[in-house]
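Removed from the display is one protein chain of the complex; every other protein chain stays in position.
Showing chain A:
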Amino acid sequence: FVNFLSPINCNNLLSSSSPLSQQEVAVKIKQTHNLTVLLKQCSEQLLAEYVHHQGEPFNSPDFNPPAMAVPGLPSPPVPPETWLALSDGERLWHLAKAYAVLPGLLGSMWRQQVELNPLASELHQQLEAAARQCRGLAGNLGSIMGSLGVPRPPPPSPVLGTAPASTFLIKLSGYHMCRLHQDWATRSHDALVLLGTKYPL
């Protein structure tokens, strides 16, 4: 399970071309599901830790800024309630597309926070861990999609636009980034739970 978090293993999974057996697919799905459980928990912690270091009003419980697209990160295609109405292939396709860009975005967010909050070592560690976990999940998703014959999304295009100019926008975009990360983690978890029922161990 831990091995899936290491980039080396993720690369191996991404490059694995030989189709897996039914049992191996089930094992892979189970392992990926475990990873999504961790990712879900960590994403919640990350959001809490993030807002803690940004100060008011970010850490206020009623802070709810209007949705803002994070440049480069695909927004979820459907609302959460209809997410499970999509086919397995569609869900995996969207997840793979999102997790192809999430590690990079989390990495740049980590750099911004090192600069902005140099003393928040816990936040830095969580951001690094989140990027690692997303890379691992992307690798696992690729492996599952390869086994199930689901077409993979095209490689992500370079992130459009430039970094936000003001500190406030850095904080705000980081906030949206954490929210989206949490949203995608929840969706990936739901998707893997459903997939796990179809490929039992």
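Just so it is clear, a residue touches a chain if its C-beta (ideal position, glycine included) is under 8 Å from a C-beta of that chain, and two chains touch if they have at least 3 such contacts; residues count from 1.
Following the convention adopted for this analysis, contacts and distances are computed from a predicted model.
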Chain excluded from display, named as in UniProt, from "Phenylalanine--tRNA ligase alpha subunit", "Phospholipid-transporting ATPase", "Leukemia inhibitory factor receptor" or "Cell division cycle associated 4": "Leukemia inhibitory factor receptor"
Looking beyond the chains shown, say which of A:His53, A:Arg135 or A:His181 touches the absent one. A:His53
Mind listing the chain A residues that contact the chain we can't see here? 53-58, 60, 65-66, 69, 71, 75, 77-79, 86, 89-90, 93-94, 115-120, 151, 153-154, 160-162, 165-169, 171-172
